[in-house]
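What you see is the complex with one protein chain gone and the rest in place.
All chains are identified by letter, namely A and B, in their written order; residue positions are counted from 1 within each chain.
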Amino acid sequence: MRILAPFLLVVALALLAWASTAFLHLNLLFGVIIPYAAFALFVVGFAIRVMRWGASAVPFRITTTCGQQKSLPWVRQAKLDNPSSYAGVAGRMLLEVLFFRSLFRNSKAEKRDEKLGYGSAKWLWLGALAFHWSMLIIVVRHFRLFLDPVPELIGVIEGADSVLQIGIPLLYITDVVIVGALTFLFLRRVVLPRIRFVSLSIDYFPLFLLLGIALTGIVLRYGVRVDVTGVKEVAMGLVSFSPVAPEGIEPLLFAHLFLVCALIVYFPWSKLMHAPGVFFSPTRNLANNSRMVRHVNPWNYDVKVHTYAEYEQDFGEKMRKVGLPLDSE
Amino acid sequence: MARRKLTLIFIGVFCLIMVVPFILGAGKAQSAPKLDLDTPEIAALDVKECIEPVEYMRSSHMTLLDQWRNDVVREGKTAYVSSTGQVYEMSLDDTCLSCHSNPDQFCESCHAYSNVDLYCWECHGLTDDGVVGEG
Partner (left out) sequence: MAKQPSKESMLDYELGCTPHSWMDTPTEFREGMYCHAAKPKNLEVVGLPNAHEWSSSEADWNLPANWKEIVLEGMRERMDKYRSFRLFMDVCVRCGACADKCHFYLGTGDPKNMPVVRAELMRSVYRRYFTTSGKVLGPLVGARDLTEDVLKEWWYYFFQCTECRRCSAFCPYGIDQAEITIMGREILNLLGLNTDWIAGPVANCYMKGNHVGLEPQTILGNVEFMMDDLEDVTGRRFEPTFNRKGAEILLVVPSGDLYAEPGTFTFMGYVMLLEHLGIDYTLSTYASEGGNFGFFTSNEMAKRLNAKMYAEAERLGVKWILGGECGHMWRLVNQYMDTWNGPADFLEQPVSPVTGTVFANAASTKMVHITEFTADLIYHGKLKLDPSRNDHLVVTYHDSCNTARAMGLLEEPRFIIKNVCNNFYEMPEETIREKTLCCGSGSGLNAGENMELRLRGGLPRAEAVRTVRDAYGVNTLANICALDRASFPALMDYWVPGTRVTGVHELVANALVLGDDDHRTLDLRLEELPSARAAAADDAGAGDEEANHG
């Protein structure tokens, strides 16, 4: 149920868009109205969620330190894993965001008979990195459809992505990698007992959605093949706010587009917000310098304490007997 | 509050990235280039018809040409039988470009628009005035 329901939902979404355009010719709805609405919901939803995090206070510096602190001058500090300066924090965040530093640290624990052992475990890191980088490159590649003239850089990225020169149209490396990585990420949720135990429907749904988007995209390029100039015409119409009703376009394209819309509408209200979230994580984005510079808690309030005077009142007699100095004398 | 300011900057950067395509796209020509079929060679034709339907040629000419290249170079075949049963010579220069004698416009404009690398001319020489021959 946890797996089947999100799978069926994604299939239904794709079919809905395909059938609505193939038979009902709701091209304007699926090619213009829904994409605009989805985009607006994405940007607004994203901003609201981030703003909500921003509205919460950061009362304490709770950096998770993963290396030597800055202390005595002759002790070598781990400036990235335990930063004490803004530059160090920036470096740590870059490593985290671009290369998934913490996931790279991953290890695997096993119990054999009565012994615990630890081993290296880089597969999750590799799969996650492969997926995220592929996705970034694919998104950037798509800007050839939204920009006219197409910037040089996008051509360079496309060229690098198809550098293997396999087939016509040229095979993109990222197309293969993203499907492989998503399949890996899905399979580990099904096969590994621990991951299966913690996985929810909301973990499978985005995976299926992304797989659906990738697969329809691949079919559109290598299988049914659409007239790219016609697609670009539609895309350019959208970004220049002079949308044209898309006619004569393969219905599968609308399935692809609709799944993308579903993804970005779902994005701000789901765990996919881990993308901006990583920038806000107090255990990562704060310098471990709270002994050097006072961190201020905006809601710090006075509390009731047991003062020394009260303590002396309670124990003064006993203190006097053992010769401890008293304030009251 | 410094922290709140950072949040706002973050959202600002995000929104900026999101609107970049719209700023760049504002007022841009949104229609695809119109293909120029008005060549002397086409004008001289009785039946103005490509070797395969236009729809197919638009989306799949690259696979057709790829197939031709393999057939000619690897298998030594030269005859192409179209879906209507007509026979054509498998030749970019002698078949395609004999009608579309304006590749600068006919090929390049769309390829530039959709940013697809056109590498036919790496082997098939093309001079400045569009006449096919050894480059």
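Quick note on the criterion: a contact is a pair of C-beta atoms (placed from the backbone, for glycine too) under 8 Å apart; a residue touches a chain by one contact, two chains touch by 3 or more.
On a predicted model such as this, the values are computed, not experimentally measured, just so you know.
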{"item": "Chains in view that touch the one left out, judged over the entire complex", "value": "A"}
{"item": "Given A:F39, A:W53, A:W133 or A:Y222, the one touching the chain that is not displayed", "value": "A:W53"}
{"item": "Residues in chain A touching the chain absent from view", "value": "2, 5, 49, 52-72, 74-76, 78, 81-82, 84, 96, 100, 102-103, 105-111, 114-116, 118, 124, 128, 188, 192-203, 269-271, 273-274, 277-278, 280-284, 288, 290-297, 299-300, 303-308, 311, 314-315, 318-319, 321-322, 324-325, 327"}
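The definition used in the following text is that only the chains that are shown with their structure count from here on.
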{"item": "Chain centre separation in whole Å, for chain B relative to chain A (CA means)", "value": "37"}
{"item": "In the complex with chain A, residue positions of chain B that touch it", "value": "1, 3-4, 6-8, 10-11, 14-15, 18, 21-22, 24-33, 55, 58-60, 62-63, 65-66, 110, 112-117"}
{"item": "In the complex, chain A residues that touch chain B", "value": "39, 43, 46-47, 50-51, 53-55, 57-58, 143-150, 154-155, 158-159, 168-169, 225-230, 232-233, 236-237, 239-242, 244, 276, 279-280, 298"}
